[in-house]
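With one protein chain withheld, the remaining protein chains of the complex are depicted in position.
Labels run A and B following the written order; every chain starts at residue 1.
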Amino acid sequence: MQRALFKKLIRDLWHLRGQLAATAVVVACGVASFVSMRSTYASLLETQENYYSEYRFGDVFASLTRAPEGIASRIAAVPGVAAVETRIVSDAILDIPDLREPAQGRIVSIPEIEAPILNDLHLKSGRYIRPGRSDEIIVSAAFAEANGFVPGDSLGAIINGRSRRLNIVGIGLSPEYIYEIRGGDIFPDNKRYGIIWMGRDAAEAAYDMKGAFNDLSLTLAPNASEDQVIDQVDRILKTYGGTGSYGRADQQSYRFISNELSQLRTFGTFLPIVFLGVTAFLLHLVMSRLINTQREQIGLLKAFGYRNTEIGVHFFGLAFISVLGGIILGVLLGIWMGDGMTTMYTDYFRFPILTYHIGIDLLVYSVLITIGSAALGAGSAVRRAVLLPPAEAMRPEAPPSFKPGILETSGLSGYLSPSSRMVARNISRHPLKSMLASLGIAIAAALLFTGFYFYDAIDQIIDIQFRQAIREDAVVNFTKPQTQKARLELADMSGVMGVETFRAVAARLSAEHYSKKSAIIGVESEPDLHRIVDQNSQVRIVSPHGLALSRALANRLGVSKGSFVTVEVLEGRRPVKRVEVTSIIDELMGMNAYMNIRTLNRLMDEDDIISGAYLRVDSRGEDGLYDKLKRIPSISGVGMPKAILESFNDTFAKTIGIFTSVLVLFSSAIVFGVVYNAARIALSERGRELASLRVLGFSKREVASILLGEQAVVTLVAVPSGFVLGVVLCATMNNLVDTELMRLPLVFTIRTFLITGVIVTIASAISALLVTLRLRGLDLIAVLKTRE
Amino acid sequence: MDAKHAVSGTRASRGGKAKSGRPEAEAVFRIRGISKIYKMGAVDVQALESVDLDLYAGELAVMLGASGSGKSTLLNIIGGLDVPTAGEVIYADHDLTKANDKQLTEFRRDHVGFVFQFYNLIPSLTALENVQLITEIASNPMKAEEALEIVGLKDRLNHFPAQLSGGEQQRVAIARAIAKRPDVLLCDEPTGALDFQTGKIVLEAIQVVNRELGTTTAVITHNASIAQMADRVIRIGSGRIVSVDINETKLKPEDLIW
Partner (left out) sequence: MKVTKRQWIYIGVGSFVVLLVLWGLFRETPVTVDTGTCKRGPMVVTVDGEGTTRVRQKHTITAPVSGKLFKIKLTEGDRIPHDYPVAEIDPNPPIQREADLNDDLPSPYTAKVFSPADGRVLRVLEKSEGFVAAGTPLVEIGDTDNIEIVVDLLSTDAARVPPGATMLIEDPDRTQQLKGRVRLIESQAITKVSALGVEEQRVNVIGDFLSKTTGYGDNYRVDVRIVIWESGNVLSVPASALFRNGEDWNVFVVEYGRAQPRAVKIGQQNADSAQVLEGLTEGETVILHPSNNLKAGSYVTPR
């Protein structure tokens, strides 16, 4: 029956409401970040998994030149193969009304009659094709959206040399083409490249493939070995021109989305833990200091016979209720945000199913960790007080020993006003407390810094990749490799101001037991339009001998400069040669292998052959040029780097952008919370002392300056420490965010440092203002009533 | 001034009642060889030096001494609020100095009421609630309102310490101490901030508790006039007991003048 104690609890909570609100904000932000980021990441992974299994996404894919349908049963008979789907896949040039450039479509065959297949189609709108209607097609959703297609529209296509009119009857999604990326590109170009699903009979007829197929996908039985299956399948398909089968890891769309999700991983795992950890640390600090201010009261309770457990429960209650609000708010906010983010990402990845799932473990962790750290903080303070003999606890803390310190012996103290001297001495007497307060602010500042760093990193990628490296206006790809005559022909076209050629060759690179199916890109010796620029903005020239590899690829193969790599060319005469790695390039995007174009031609035992060209185009002649290029059958596609930049902004940049905004928002709130708390607690602790000073005749301003002076010094020290911590945090996350397709440069701009500092300063100023207002209400009379 | 009426209860069963202050009554506290050294930062202060003292059941003892003489320290040690550097304190066959924290807490909870020099009221509780804080864990307390009435604060029940004068705060502290009807009452300068009239009220309350409940009472003061109401006057100086005098004639609080 301890109602009075309970009333004390309530009244204390009310009295501390400002601070508790600040603490609640910190807790809410920490918990919300943790819950939202983790749940979003986990939900996306789950959604992806569900999507893949519900729609039977294949495990292994293979292209070949041509094989009779009967081979399918041989493939199915390979041990480890669960199901096989053969299809006809080929690229075609599209003529889209209102699009002046040529576009490309990947034609993929589907059964004439709708049936569950591997890599199944999800119809978003419209209907399935009707059997026997060879003109009916289903197009991919991103492509349709970019071009404004609806069922009923039609487009032209040059299929196998013949011009055809195709009618769109449905818009679909497939797990195989979540991202529709043209071979050779890194990013989707949704306006100019899309997937076209066509009836099997129609495709067979169009490509003269009756009773045959040129592409297949299969699923593996449980516990099957992918490598073994691939080996067997390749053996069977070799005679039919198989180019080598590959698993999901090398499937373009899967890779792209895995990379994106991979990047989110740091946001989904590392960061939330940092947030929660920071929150726990700050809570511990706050509770500890808060309870400390109650030291005398604890002594009193003990003096009157309250047991340790009774006191402990009381203060645990204080801690618990203090954070409860924050936790509830944080969890609700986290769930709401997580749901929103997951929906956003689901739309953006075009998953047809949405799963938002909060693991109970998430909630349990956040609640346990927050309450736990608050309890620990409170508990340690209570314990300290309770272990003392009550008389000691009730005695005001002994004045700290004031011995002459650095300040005095160096004579510096003479330059400071008495107030400043008090500030300096106070700080040096309890250095640990000041340091911890500083550390709290520094960590919050570091989190904020990291958020701004991400924006800078994205800007830098855009600058390096799209303004320094890729400077062409268009990229032309040929259906078959051409001679230099093609270069001359392009150069001659009106509207073309400059031409640079390249040769792209599909090859498998291997070193010891590591291998990667890749493409070797032969580039001109002194390129001007399309350059290789590394993450330090250095332009890299490819040596006339050997291979230049992206560091990501070099790491995958376990090679370094000077190592030798076996190059197994997968087209043409398929030569196999050993080539030296003459340089490693720290590129920001892709896993590329470059060679000098002439050297590559020699490797291929061919003349001066090119696969395509980069063009500089006179904008006045653009329309005419693209129109002309559209009609040239040996040009398989024209890519626009402008579109790729847009694509990048819409994919990676957006992905990181959303999470970064959440990060910045929450970090800012935490900065405010931490700074305000530090000031308020200092006021609580020193209230009596400061009031005494007022009684002694110090003016309000002078007393304020003593309290705030200490806070200012703590904050001033925190800011550069925050920068250092921020840089370390960024470097750590930078490594985590690295994926095969993209790496973030470690770039720190002055603006980021400044804006972090400014936000911390503003937070300090606002808390200083609030604390000063409180100072006014300092009860001087209460001090006077106390006898010595 | 209804102190006598407020104090009721079955304390008559507690020990023999003849509180004549004579040494024949049993010693409730036996204090032997108590020393206490404080470390105040860089300085060691010897507050008490080998103090021997007995406190008898039901007596009203006044400890007299100048400030800094060590009397507060002695009182704290007697009440189990502080631990001596050396020596022993035996309360009814229990050696307090050998008791652990839990046992000391139970001791204080069940037997001791305190009035502190600095009042030490809980600022976030009203006067009434401050008293209730203690009555709620006592086994046989008087009602909190009654205690406050005894000290003359009937009209101030719902005021917070911040709204009370120093003297009123002191009286709340006293009400708090007596409300639990303790076996032992230890008061440190209970009339320090009070004027003449109010001081007497407080001393009367103490006396009532001492007489009607048989509470062994020790009062610290530097005011020699108050010593006149005590059974024994223990003079303390420089950390030692200077003298112990027995009052042949005790004055009533209302007769004290200072």
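As a convention for this text, contacts are C-beta pairs under 8 Å (C-beta built on N, C-alpha and C of every residue); 3 or more make two chains touch, one makes a residue touch a chain.
No experiment lies behind these values; they were computed from the predicted model shown.
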item: Among shown chains, those touching the left-out chain; value: A
item: Hidden partner chain, touching residue among A:I635, A:A678, A:V714 or A:V771; value: A:I635
item: Residue among A:K7, A:R265 or A:R471 that touches the chain left out of view; value: A:R471
item: Touching residue (missing chain; options A:A76, A:I353, A:L387 or A:V758); value: A:V758
item: Omitted-chain contact residue, chosen from A:R307, A:R425 or A:R616; value: A:R616
item: Absent-chain interface as seen on chain A, which is shown; value: 463, 466-468, 471, 478, 482-486, 488-489, 491-492, 497-499, 528-529, 537, 616, 618-620, 632-635, 749-751, 754-755, 757-758
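Keep this in mind: only the chains that are shown with their structure count from here on.
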item: Rounded Å distance between chain A and chain B, as computed from the means of their C-alpha atoms; value: 69
item: Residues of chain A defined as touching chain B within the complex; value: 1-5, 7-8, 11-12, 15, 296-297, 299-308, 310, 387, 389-392, 394, 398-401, 403, 779, 782, 785-787
item: Chain A partner contacts - residues on chain B that touch it in the complex; value: 40-42, 76, 79, 81-83, 101-102, 105-110, 112, 114, 116-118, 120, 122, 124-125, 129-130, 132-134, 136-137, 162, 165-166, 169, 176, 192-193
